[in-house]
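Removed: one protein chain of the complex. Kept in place: all other protein chains.
Letters A and B mark the chains in the order given here, with residues in each chain numbered from 1 onward.
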Amino acid sequence: MSALLEVKDLYVDIPLAAGVLHAVRGVDFSVDRGQTLSLVGESGCGKSLSVLAVMNLLPKKAKWYADTITFDGQEMDKVRERQMANIRGSKMAMIFQEPMTALNPCYTIGNQLEEALLRHKPVSRNEARDRAVFLLEKVGITAAGSRLKQYPHQLSGGLRQRVMIAMGLMCDPPLIIADEPTTALDVTIQAQILALLASLQKEFDMGMILITHDLGVVARMADYVAVMYCGQVVETGRATELFENPLHPYTQGLLRCIPVPGQTKPGEHLGSIPGIVPTPIGKQKGCVFQNRCTYVFNDCTSAKVDLTRISAGREYRCLLSPEVCRQNMNESQAT
Amino acid sequence: MNYMMNTEISVPFREISFPTPRQMTFRQARRHKGFLLGGGVLLLIIIMALLAPLLAPHDPYHQDLSNRLTPPIWHEKGTWDHPLGTDNLGRDYLSRLMYGARISLIIGVAAMLISGVIGTTLGVLAGFFGGRVDLVVNALITTRLALPIMLVALAVVALVGGSLQIVVLVLGLMIWNRFALVMRASTQQLRSMDYVSAAKAAGCSTPRIILAEVMPNIMNNLIVVATLEITRAILIEASLSFLGMGVQPPLPSWGLMVAEAKGFMLFSPWMIAIPGAAIFILVLSINLLGDGIRDITAPEGRS
Partner (left out) sequence: MTTALLQTEDITKVYQVSAGVFKGKRSLAAVNGVSIDINRGEVVGLVGESGCGKSTIAKIILSLEEATSGQVYFDGEPMATIDRKERARRIQPIFQDPYSSLNPRKSIGSIISLPYRVHQIGNKAEMEARVTEIMDTVGLPPRFRSSYPNQLSGGQRQRVAIARALMMKPELVICDEPTSALDVSVQSQILNLLLDLRENRGLTYLIITHDLSVVEHIASRVAVMYLGRIVEEAATDKLFKNPRHPYTQALLTSVLTPEPRLGLPETHLGIAYPNPIDPPPGCTFHPRCPKATDRCQKDSPQPVSENDHMVACYFAEPPQ
């Protein structure tokens, strides 16, 4: 059975004054119905751009190319923008980070929800309204009928995000793409929204791509994880495998950086990754992580580093063997 | 569509050094056509005005009634002695044009400076302090907007007579409203910035914060407004002089030249066309320059 969305060999280039920024280089990912894939990485790693490329929402001056993009059985690179506009919203729903600005302040919630459906399916306004009420209740908003007449500014951030989720579901899409859906929300509301997303995904059997920089969110939500660094995927795997047994030095480094109440010793130095992310302008030789890696050796600066496959879905991009990686992890945890 | 990235090649990612704000501004200025064109023409006009005593072929006030209404060089009857012809009193048009540039530029810049000081002070104070200061300044702006510039100028000139100085003063005291509004808006945006709070926390006095922290960041907007106000002053002066209520003859103000040429429009159309075109070109070049500066210093052009 083929995956719901499969992207192979995605490249995104953005021309800047200082040169061409190779923001995404050779990225693969795929997601199935009922699964959550998380693209995780720090700012500038290309996770948002990868997904925007798939939805054909990149800014005009960006150039992108993929070997294949297959969505719901259809080859996407042959699809024109007009068809893409039909697919966006009805089959691929996107939930954005900022609930404050993602809703149009001039129109009522009900109006915007109904539009989301009427744009794609030939239903009547009454049917659209019924579906809107149904979904608002599904996302936990009480008194849905009266909420339809409210304007976005009358709702709090958490409620707006729930409305965004309802809007995404109006056309019953098989795929939801959530780009930092809870970053702008308070921590207590974040837990509620994530739980809501997880339960809706199960109920409607949707695939979900969750983009975030928060490893805690990834651990609790994702089935599969792809860790991105500077435009490349550096490690993939099931969430349980990846967090319990991280292989790539970057993944290991990230996990060491996070203070965990009850585990990291308060007042002591946190682990850290020295240096800053390089800017991918120009050509690059060797591993993209070479200038920050604790385990760097000679070959890292010259060899082309591909993804090493351990098993289906479990890959990492490093010249060190899995055993050495595991050993490194154990050693650093012992100190 | 084979757009494959070749990751085999050898140079590691360069250390990218992003340019300083000043370098970025220069780089963009060099490429902006409007800025270059407008700036270039304006520069020529300024040079012409500055070097008028050296460049002008004749004395602009010298009348030669035997040579009245000579057409310019592109007519069959034109001579190189008077390339742009002569006016109804036999004065050389080219020389008058060159000296006239001085008047336009002096009035434009002087009025802009006076109104700039008034408007920027009011605007920055209103934007930074808000509250009652803002209310007072807003009331002043509204009052000023209720007064039509032309009528006030005419009234003043009727009372005390017209001259270069009077025109500059009236304009300077009247056209400050755009300065005030734009500076107020810019300052308001900046007053909640953390670096202003940090300066306060570092012990900076309020005047120091306004001058050292806020002003450098609103200079871009200030320059753009300043160029636009120069053109406004020039046009109003031309209109006043045309009505006989501005600069007095025999000064070669371009507006006055247009007025004097009005009676001869049908038979010697070049007399009115030339100063009219001069005003047009000057205003256009300043506007292009101002637009260029605005584009170059706009935040979108920055990152």
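Structural remarks
FYI, contacts are C-beta pairs under 8 Å (C-beta built on N, C-alpha and C of every residue); 3 or more make two chains touch, one makes a residue touch a chain.
Remember, it's a predicted structure, so these values are computed and weren't measured experimentally.
Within the whole complex, the absent chain has one touching residue among B:L50, B:C204, B:L235 or B:A273, and that is B:C204. Which of B:P21, B:G40, B:P57 or B:P148 touches the hidden chain is settled by the complete complex: it is B:P21.
Among A:G26, A:G158 or A:P173, the one in contact with the hidden chain is A:G158. Within the entire complex, the positions of subunit A that touch the omitted partner chain are 42-43, 140-142, 156-159, 186-192, 194-195, 198, 213-222, 239-240, 242-244, 253-264, 266-267, 269-274, 276. Within the entire complex, the positions of subunit B that touch the omitted partner chain are 17-21, 193-195, 197-205, 208, 213, 216-217, 302-303.
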